[in-house]
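Missing here is one protein chain; the remaining ones are kept as they sit in the complex.
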Amino acid sequence: MSPSPRPPSYTLEELNEETFILNLGPQHPGTHGVLRVILHMDGEYITEADPILGYGHRMQEKIAESVTYTQMLPYMARMDYLGALPYNLAWVCAVEKLCGFEVPRRAEYIRVITSELSRISSHLLWYGAFLLDLGGFTPFLHAFADREKLLDLLESVTGSRLTYCYYRFGGVPTDIDEDFLTNTLKFVEHLRKSLPAYHDLVTGNVIFEQRTRTVGVILPFDACRYGVTGPVARASGFAYDVRRQEPYSAYPDFDFAIPVEEAGGCLARYLVRMREIEESLNIIEQAIHALPEGPIRSKVKKVIKPPKGEVAMAVETARGELVIHIVSDGGKIPYRVKFRVPSFSNLSIFARLARGQLLADALAILGSLDLVIPEIDR
Amino acid sequence: MKKMKKIHTLFSDCCYLKEILAGFISLLRGMRVTWRAMCSRPHTVQWPRETAPLPARFRGHIELVADPATGRPRCIVCGGCARACPSGCIVVRGEKTADSKKKTLTEFTLNFTTCSLCGLCVESCPVNAITFSRDYALAGVNDEIFSRMNLLADMKNTAGGMAHV
Partner (left out) sequence: MTELTPLRILLSIMGIMVTISINAMLLVWLERKVAGHMQYRRGPMEVGFHGILQTVADGIKLLSKQLLIPDSVDRPLYILAPIVSLVPIFVAIMPIPFSENLQIWELNIGLLLVIALGLLNTLGILLAGWGSNNKYALLGGARAVAQILAYKIPLLLCVLTIIMLAGSFSLRDIALAQEGLWYAVVQPLCFIIYIITITLETNRSPFDFAEAESELVAGFHTEYSGMAFSLFFLAEYSYMFLASALAAILFLGGWSGPLLPGPVWFLLKLYAIIFLMMWFRWTFPRVRIDQMLNFGWKILLPLSLLNFLVTAGVLAL
């Protein structure tokens, strides 16, 4: 990743005398990762914001050119560690699409259940972190209390709590059992009962509303231009969800709504994510009740050698649209892999939104965009 | 009564009574949630005095499995796990002994500092010779304890101290 294209020329002569530069450094509690933003401030107002990336670059795309398709599986969870299972899903679906593997129905349903659980876990964490940015310390812990139950569920299936390596080409490696199904249904009921408390504590709160309703409004035209996807786009009126536009896995079997808000501010993004949690709970419930019996993995060769060609697979992660583009030359190691990550486009609109805002508002906007910097830097 | 409800709002434009009343009530609702939270049981476990239950599929670092009949490791030194590992953590070495055509395991070293607990090694083993351990309270005084984990020695120690390979 190259640094910011504009050469740093912050000499005194070029600076407006009344502004000063504030470095929201790579280490800052408000930037959710190693993001550096150089802010030109006029008193408390921001005149310009310049994000500098690259502090977390780990050469994932280059690594993909040196390991086999199977060996790339654990790297996917490390890109977005908060909602990791949809990333696993993207990789296995992309390779299955390239090679033409069939996946048994039971495995597809298991994949959907676990991916949606991962999405809920990501949104719960975002809820806590967003409120932490705004100065409310308690909702973070309330969300984590529920999230722990969810992570226990996923741990009983996959063995991991954060960086999963659960899906394989052709299905899933280990099956789920009756205990998991009962506990998941119990969890769905529990979270449905807890969500009103979340809304009481935060959503209706007049302080929260005043700080987020009119802040960081993204107009639909800008959303389109900057390529934002996910809840950020849906909060500006775009009903764009990859699970509807380009369905994959078992999503066509389920009946779920795509939450859309028109206002486009931080509050709208918050509301979209809270409603997405409810929709994910619906999907999980439907999937569990309709879970088919059968094998969980189809027979595939141990060494995957896809035919020569390329494939692009789009998946809806918790943050937006992830696209994986694989170019294969027929060997067991990919020729080129390109990841289009949602946080990168979502961050690009921050520089525009932050202009003219108070610092407190800029941090609220950054929190509401739900960025995970390691996936931006890959 | 009306005057009492006008307070506790943080609107910049004050005028509408209904909005102000709603703002006040919203703050009270929030306080009710935290009051209920305060009066309910804590969710935490006082570690190390109490421990939380460990699930069956918990992934600790890998360990060698001993064949119950012979006490020797099941490993046939095929090297599949070392090849499957994305990070190259595993070093497997064996030698052919005089009395058998198969190789016998002489070294099985794991570099746990680069292991990502992905499980590809466990899945790739044709004889189920490695499995995840349930070790989670890991602490050591030097780097070697984790970067060169001698799994063969660990297995022999736990399997009753069998000295022969």
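A and B are the chain letters, set down in written order, and residue numbers restart from 1 in every chain.
One rule holds in what follows: contacts are C-beta pairs under 8 Å (C-beta built on N, C-alpha and C of every residue); 3 or more make two chains touch, one makes a residue touch a chain.
The shown structure was predicted, so the numbers you read here are calculated from the model rather than taken from an experiment.
*Asks:* Out of all the chains shown, which come into contact with the hidden one?
*Replies:* Counting the whole assembly, the omitted chain is in touch with A, B.
*Asks:* Can you say which of A:Gln210, A:Asn282, A:Ser298 or A:Ser348 touches the chain missing from this structure?
*Replies:* In the complete complex, the chain left out is touched by residue A:Gln210.
*Asks:* By the contact definition given up top, give the residues of subunit A that touch the hidden chain.
*Replies:* Listed in rising order, the touching residues are 20, 22, 30, 44, 131, 134-138, 141-142, 145, 201-202, 205, 207-208, 210-211, 358-361, 363.
*Asks:* Can you list where subunit B touches the absent chain?
*Replies:* Within subunit B, the residues that touch the unshown chain are 3-4, 6-14, 27, 30-31, 33-35, 37-40, 42-44, 46.
Criterion: only the chains that are shown with their structure count from here on.
*Asks:* Counting only Cα atoms for the centres, state how far subunit A is from subunit B in Å.
*Replies:* Distance between chain centres: 23 Å.
*Asks:* Quick check: in the complex, which residue numbers of subunit B touch subunit A?
*Replies:* 9-12, 22-24, 26-27, 29-30, 32-34, 36-37, 43, 55-59, 84-86, 116-120, 123-124, 132
*Asks:* Looking at the complex, which residues from subunit A come into contact with subunit B?
*Replies:* 67, 70-75, 78, 138, 142, 145, 148, 152, 155-160, 163, 165, 168, 173-174, 197, 200-202, 204-207, 209-210, 302
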